[in-house]
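Just one protein chain is left out here, and the rest sit where they should.
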Amino acid sequence: MTQYIVKKIFQALLVLLIVTFISYLIMELIPGDAVDFLLGLEATPEKAAALRASLNLDKPFIVRYFMWLGGLFRGDMGTSIFYNDSVTNILVKKLLVTFRMGFAALIISTVVGITLGVVSAVNRGGFWDNLISFFANIGISIPAFWLGILFIILFAVKMKVLPVQGYTDPSADFWLHTKQMVMPVIVTAVGALSSMVRQTRSAVLETISQDYVRTAREKGLRERAILIKHVLRNALIPILTLLGMQIRVLFGGVVIVENIFAIPGMGRLLVNSVFNRDITVVQGCILIMGIVVIIANLLVDVSYGFVDPRIREIKDVA
Amino acid sequence: MMKKGSFIRVLVSRWTVLLSVILIALFIIAAVFAPLLMPYDPLAMDLPNRLAAPSLKHLLGCDLMGRDIMSRIIYGARTSMLIAFVSIIIGGIAGTLLGLVAGYFGGVVDTVIMRLTDAMMAIPQIVLALGIGVALGRSTLNLMIAIGVSSVPAYIRMMRGQTVSTKNQMYVLSANVIGCSDSRVMYRHILPNSISPLIVTATINLGGAIMAEASLSYLGLGVPPEIPAWGTMVSDGFQYIETAPMLSVIPGLCIMLVVLAFNIFGDGLRDMLDPRVRGSL
Amino acid sequence: MDKTVLNVNKLQTEFRMRRYTVYAVNGVSYDIHPGEIVGVVGESGCGKSVSQMSTLRLVPSPPAHIAGNAVYEGKDLVDPSNAEYLRSVRGGKIAMIFQEPMTSLNPVMKVGEQISEAIRLHMKLGANEARARTIELMKKVRIPDAEERYESYPHEFSGGMCQRLMIAMAMSCDPDLLIADESTTALDVTIQAQILEMLRDVVRETQTALLIVTHNLGIVARYADKIYVMYAGSVVEYGRAADIFTAPSHAYTIGLLNSVPRLDDDKDRMLMPIEGFPPNLQSRPEGCAFSARCTQKLPECASCSEFPLKMVGDGHYSLCINDHLDRSQRRSDTLFEAKRIPDETLLEIRGLHREFPVKKGILFKKTVGKVHALNDVNLRIRRGETLGLVGESGCGKTTLARSILGLISPTSGEILYQGTDLTKLDKRKTREMRKDIQLIFQDPFASLDPRMSIGSIIGEPLVVHKLTSGKAEYLKRVEELFIMVGLDPSLRDRSPHELSGGQRQRVGIARALASEPRFLVCDEPVSALDVSVQAQILNLLERLQRELGLTYLFIAHDLSVVRHISDTIAVMYLGRIVEKGDWKTLCKNPMHPYTRALLSAVPIPDPEIERTRNIEAIKGDVPSVSRLPGGCSFHPRCPYASADCAAAVPELRETEPGHFVACPVADAIRGAKSQAGSAE
Partner (left out) sequence: MKKHKRAISVLIAICMIAAVMTGCSGSGTSSSPAGTAKPSPAAKTPVYGGTLIVSQSTQQFEDNLYPPTAANADVLQNARPCLEPLFKIASDGTLIPFLVKEYKMENNGQKYTFILQQGVKFHDGTDFNAEAVKWNIEQTQAGKIQTVFNTVKSIDIIDNYTLVLNMASPDLFLLQTVATSLPVFMVSPTAVKTNGAEWAKTHPVGTGPFKLQSWDYGVKMVFVKNENYWGKDENGNKLPYLDGITFKFIPENVTCTTAFKNGEIDVLRALTSTMITNLKSSSKVTIYDYAFLQLNIWYPTLVSGSKFQNLKVRQAISYAIDMPTVIKSLFGAEFDTTNQVSYQGSPMYSKDITGYKYDPQKAKQLLAEAGYPNGFDATIVAENTPENSLLCQTIQSYFKAVGINLTIDLADAARFAQSVMFSSWGDRLAVIPFTYTPDEIGAARRVLNPATTLFKSTVDFPEKYKGQVNSLFAATTVDSAKKAYADMNKFLIDEACLLTPIYVKKYAVAQQSWVHGFGSGADGEKQIRYWSPETVWKEKR
């Protein structure tokens, strides 16, 4: 089992390296760089050249990438060109904001998603199945930012129940923080929740048609016992795979939602940094996102081992 | 191949699928015959009745430059469909070929392609599309490339799984025994048998592509400003949400309805092409 | 036989789909007494499994509608109001075992738990008692070191072991009735013998009624007291086993018996298959369902609607209205003249070795073990000859077939085809040779591309090797192939899933013949087919061999089929040829203990013979391929094993002209009376 885990970790690190290279490459392809932008109208070529040299932006792409990578190993994610502050402490605050919101959305979408998925799979074709599937279909079809706009119009502008914008630190004012978090979390969760319902449903349906469920029924067990002890335990494996994918979907959702609700999270920082050509901050954000997604997949792979005995002792027979 | 008659009959059996087919038909008709259906020229400005409320003359009112929203929506259907289909083609073809090669040859080729796909999968699609879009600059073609390329990993993963499972089938082994070359086995045996999952992924991705166009234009990267596209209309309308909410709500509603129709149609298609379920339809 | 355990009366099951209804079971009635063993035999699609599943309401209820009644202890199980009672009976008093043992167990739950689950439910026992009882049951079904294996998971057991676990689970609550639905079909013949013998002893001992559902006539001949023959959803004939086999009184039963190859057949007896295809259950036929395929049907067979079960003997009933049926198994026009095989070698295999390394480790995979798929295989096949290759799963016969076809490259050794060594050819040359050597597959459905029409499947080799120039010639050649294998050319545009098993196998053969090969490797070509269809294909293969002068390498695990079609037979065990000889001497006078066990494990569809002979049981299970026992790899399971068996690997030595055996004690055993049914 440990050998299986070590293999997965090694693979994850490799993927992470490729992730950072891809993002650095894309940023390199984008025309214009932070310096022109920073100096604005007063810029003169000499000033721009001086600033570029100081930030060693004039070195070739590969050299800069490996300097950044070298810094990474020393734990320093480089300094932001735009905010001329170390990327780490810019990211730390923003990271917390995005994680708090993303985590809440993940919990909602996972818990509610799986329960609804199972309910609709169990009484396939029944009233509940149709209702849940219908709303799940709508859920994945609603564009996140449009839903956000609808929520703002409805709850903030018309009914004035929830605040329109902003983000306050929970330590400062917990009640306002929760009120501000309600809409963004729901908007992020809707997409993830709906795809979770649909995929849980198909995973459970797939498992129900297996032979060992027929054996369980033949043994005379009650439907409920069959569902919990046999069906769900086996359906857990595809559902876990799904969980790994959810993180990626959530991050996508967060990027959009943070822009609408003006939440100073990592999503908005990333979008601004891309437009500001702030390469080091973009690298930092994508690195963190990559790490989280890869760790999530790693946890999923490892948890396979506990759920499915077949994977425990993987023997690589050629 | 399924006989044509049963194809239609099954399609119509579930009324939700029927409804979605009608919606898609409407969407395609609007897109194809846009110039004929539009009451006004979507680009014609009429500054005096800027942000005019819905009236008989302008069924859905006017936008912030006095242009008729109804005709912009109809023309927008054309842009959204164009972008969705082209990016599907780009993503689909590239993804399928890479997935096919990775799945069939395995070994180093497979590891390289799959690790690259994992890496691209680790970055959310919207961020990937944003990066590519900004790199290429703002134009309709670039937008299509951005959405297409960022959807490639999904196709690769689906196609590789499909190829690996098909490769071990007996009829592929028999193709080798007959003496077919690798390429013939791939395009003559493995690809045709992966068509149904490919179509299903494509339809569901179609919805995703339209939403991506909308989100990207929201982030300021959509089609050139004057060309009406639903996503741009929603993001431009967002500025005047209090004074004229309809500016954002209507195009948003159109996006949702079309994407919903494609998703339901995709589900119906998958159930129909899956022999196990076909019986009970 | 005082009290009947279960009395099923006019059971009817229909699957009502959206646009069509499948009439799976039409009015089946049977009863079973404690301790009695009843055999239900019939081909696939005759409703034998569905009827058992319907009594226990295991068929998915929305599409299925079950009528009639099945009375157990005075209560009708089919009646929906007794659903609660049915649930308490199911798994407890009436238990069932299914065909696929490996998938019938929950992969993520310990095997012991899965068995004790049923015990605690039905017998209301505490956890420890249930555990003790489970371990005792596992010992009863002879699972080695049951104590530790309680904790292990299904994937750690072989097919045979899983089936034993299922039997333990079924017997766990002292059932009154045990239904074995094709429970040994998926197992090797020696394991099948072990399971059935063990099952018969357990059932006799506990006086449980056993209902065996199978398509293998040999099994019912050996084990069943009473036999029901089913066709197209109804019982066509039933009676005591002896009566059914000596005086079969329904045309279908006779047809079945004639189309089954038997170990005691004489060589030139040609099988008499039942022509045509199994009935389509979506429409209720007029008159007798079998009339379409019956060679001895009367004019009124097809028209009359009412079919009472007519008594034709003491406790022997039949649906057939034709009183004087011709039961003879030999007809003049069905005899083959003997083949003349010239002594010219077509294919020779010398010292063939093939090992698969077992790798471990993360990135730099280091080999930790070796799987010996083939070691030191030597064979010679003459032109026009059929070499039968017999062996159980894991013995390396498929690896050998694929090595000959160049799909797998051997570790060492040569494969000489007309002098050229196939293993040394480059990619292009190998493809060039592909025209000459072709393969026929086991699973007719999986080996045809579902997306292509049959015409294009058969024609593909012509396109690949550019054998025909121009469309017209291509179509003509395809038409020729259709007729050659007895397929109606109008089926050209159909797709594979619209054909029956037999038809699909004919397509496979036609495709193989398209490039006019000289050598055909048949990898279990008939084992997935029904008995009647099996006979059709075997006859077709023999006819083609004579007409086209083909040479066959015929691989199978069913010895009676191999004996019927082969000229010389080789027996393989764990990658090694243990015995080789012409069919007569090998079957009449088997020398290697494994061959003897193989022959004795195959039941012969004749109650007299089966009742008298007992099976040379082999101990234990096939050892895992990666840890081969030293010396002769059969010695741990061999009843005659002696000290030097374990010492050195025995050489193939020629004890009689043309008869080779790889066993040091072979001569000593020769004296002992052969158990095989080898009546002349």
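A, B and C are the chain letters, set down in written order, and residue numbers restart from 1 in every chain.
Throughout what follows, contacts are C-beta pairs under 8 Å (C-beta built on N, C-alpha and C of every residue); 3 or more make two chains touch, one makes a residue touch a chain.
These numbers come from a predicted model, not from an experiment.
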Neighbours of the unshown chain, displayed set only, are A, B
Determine which one of A:I9, A:L69 or A:I153 touches the chain that has been left out.
A:I153
Touch criterion as defined above, residue of A:S23, A:T207, A:Q246 or A:N259 at the omitted chain:
A:N259
Among B:I241, B:I255 or B:L269, which one is in touch with the chain left out?
B:I241
Quickly run down the residues of chain B that touch the omitted chain.
15, 43-45, 47-53, 61, 64-65, 134, 137-138, 220, 224-226, 236, 238-247, 249, 253
I need the residue numbers on chain A that touch the omitted chain, in ascending order.
30-34, 36-45, 47-48, 82-85, 90, 93, 125-127, 130-131, 134-135, 138, 150, 152-154, 156-158, 160, 163-167, 259-262, 264, 268, 272, 275-277
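The rule we apply is simple: only the chains that are shown with their structure count from here on.
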Most extensive contact between chains (C-beta pair count):
A-B
Where chain A and chain C are represented by their mean Cα positions, the distance between them in whole Å:
52
Rounded Å distance, chain B centre to chain C centre (Cα mean)
49
Residue ranges of chain B touching chain C (in the complex, touch as defined):
1, 13, 169-171, 173-181, 184, 189, 192-193, 195, 275, 279-281
So, in the complex, the side of chain A touching chain B is made of residues 11, 14-16, 18-19, 22-23, 26-27, 29-31, 134, 137-138, 140-146, 149-150, 152-153, 157, 209, 248-249, 251-252, 255-256, 259, 270-271, 274-275, 286, 289-290, 293-294
For a test of understanding, state which residues of chain C touch chain A in their complex under the given definition.
56, 58, 87-92, 95-96, 98, 100, 103-109, 117-118, 121-122, 153, 155, 166, 169, 356-363, 365, 371
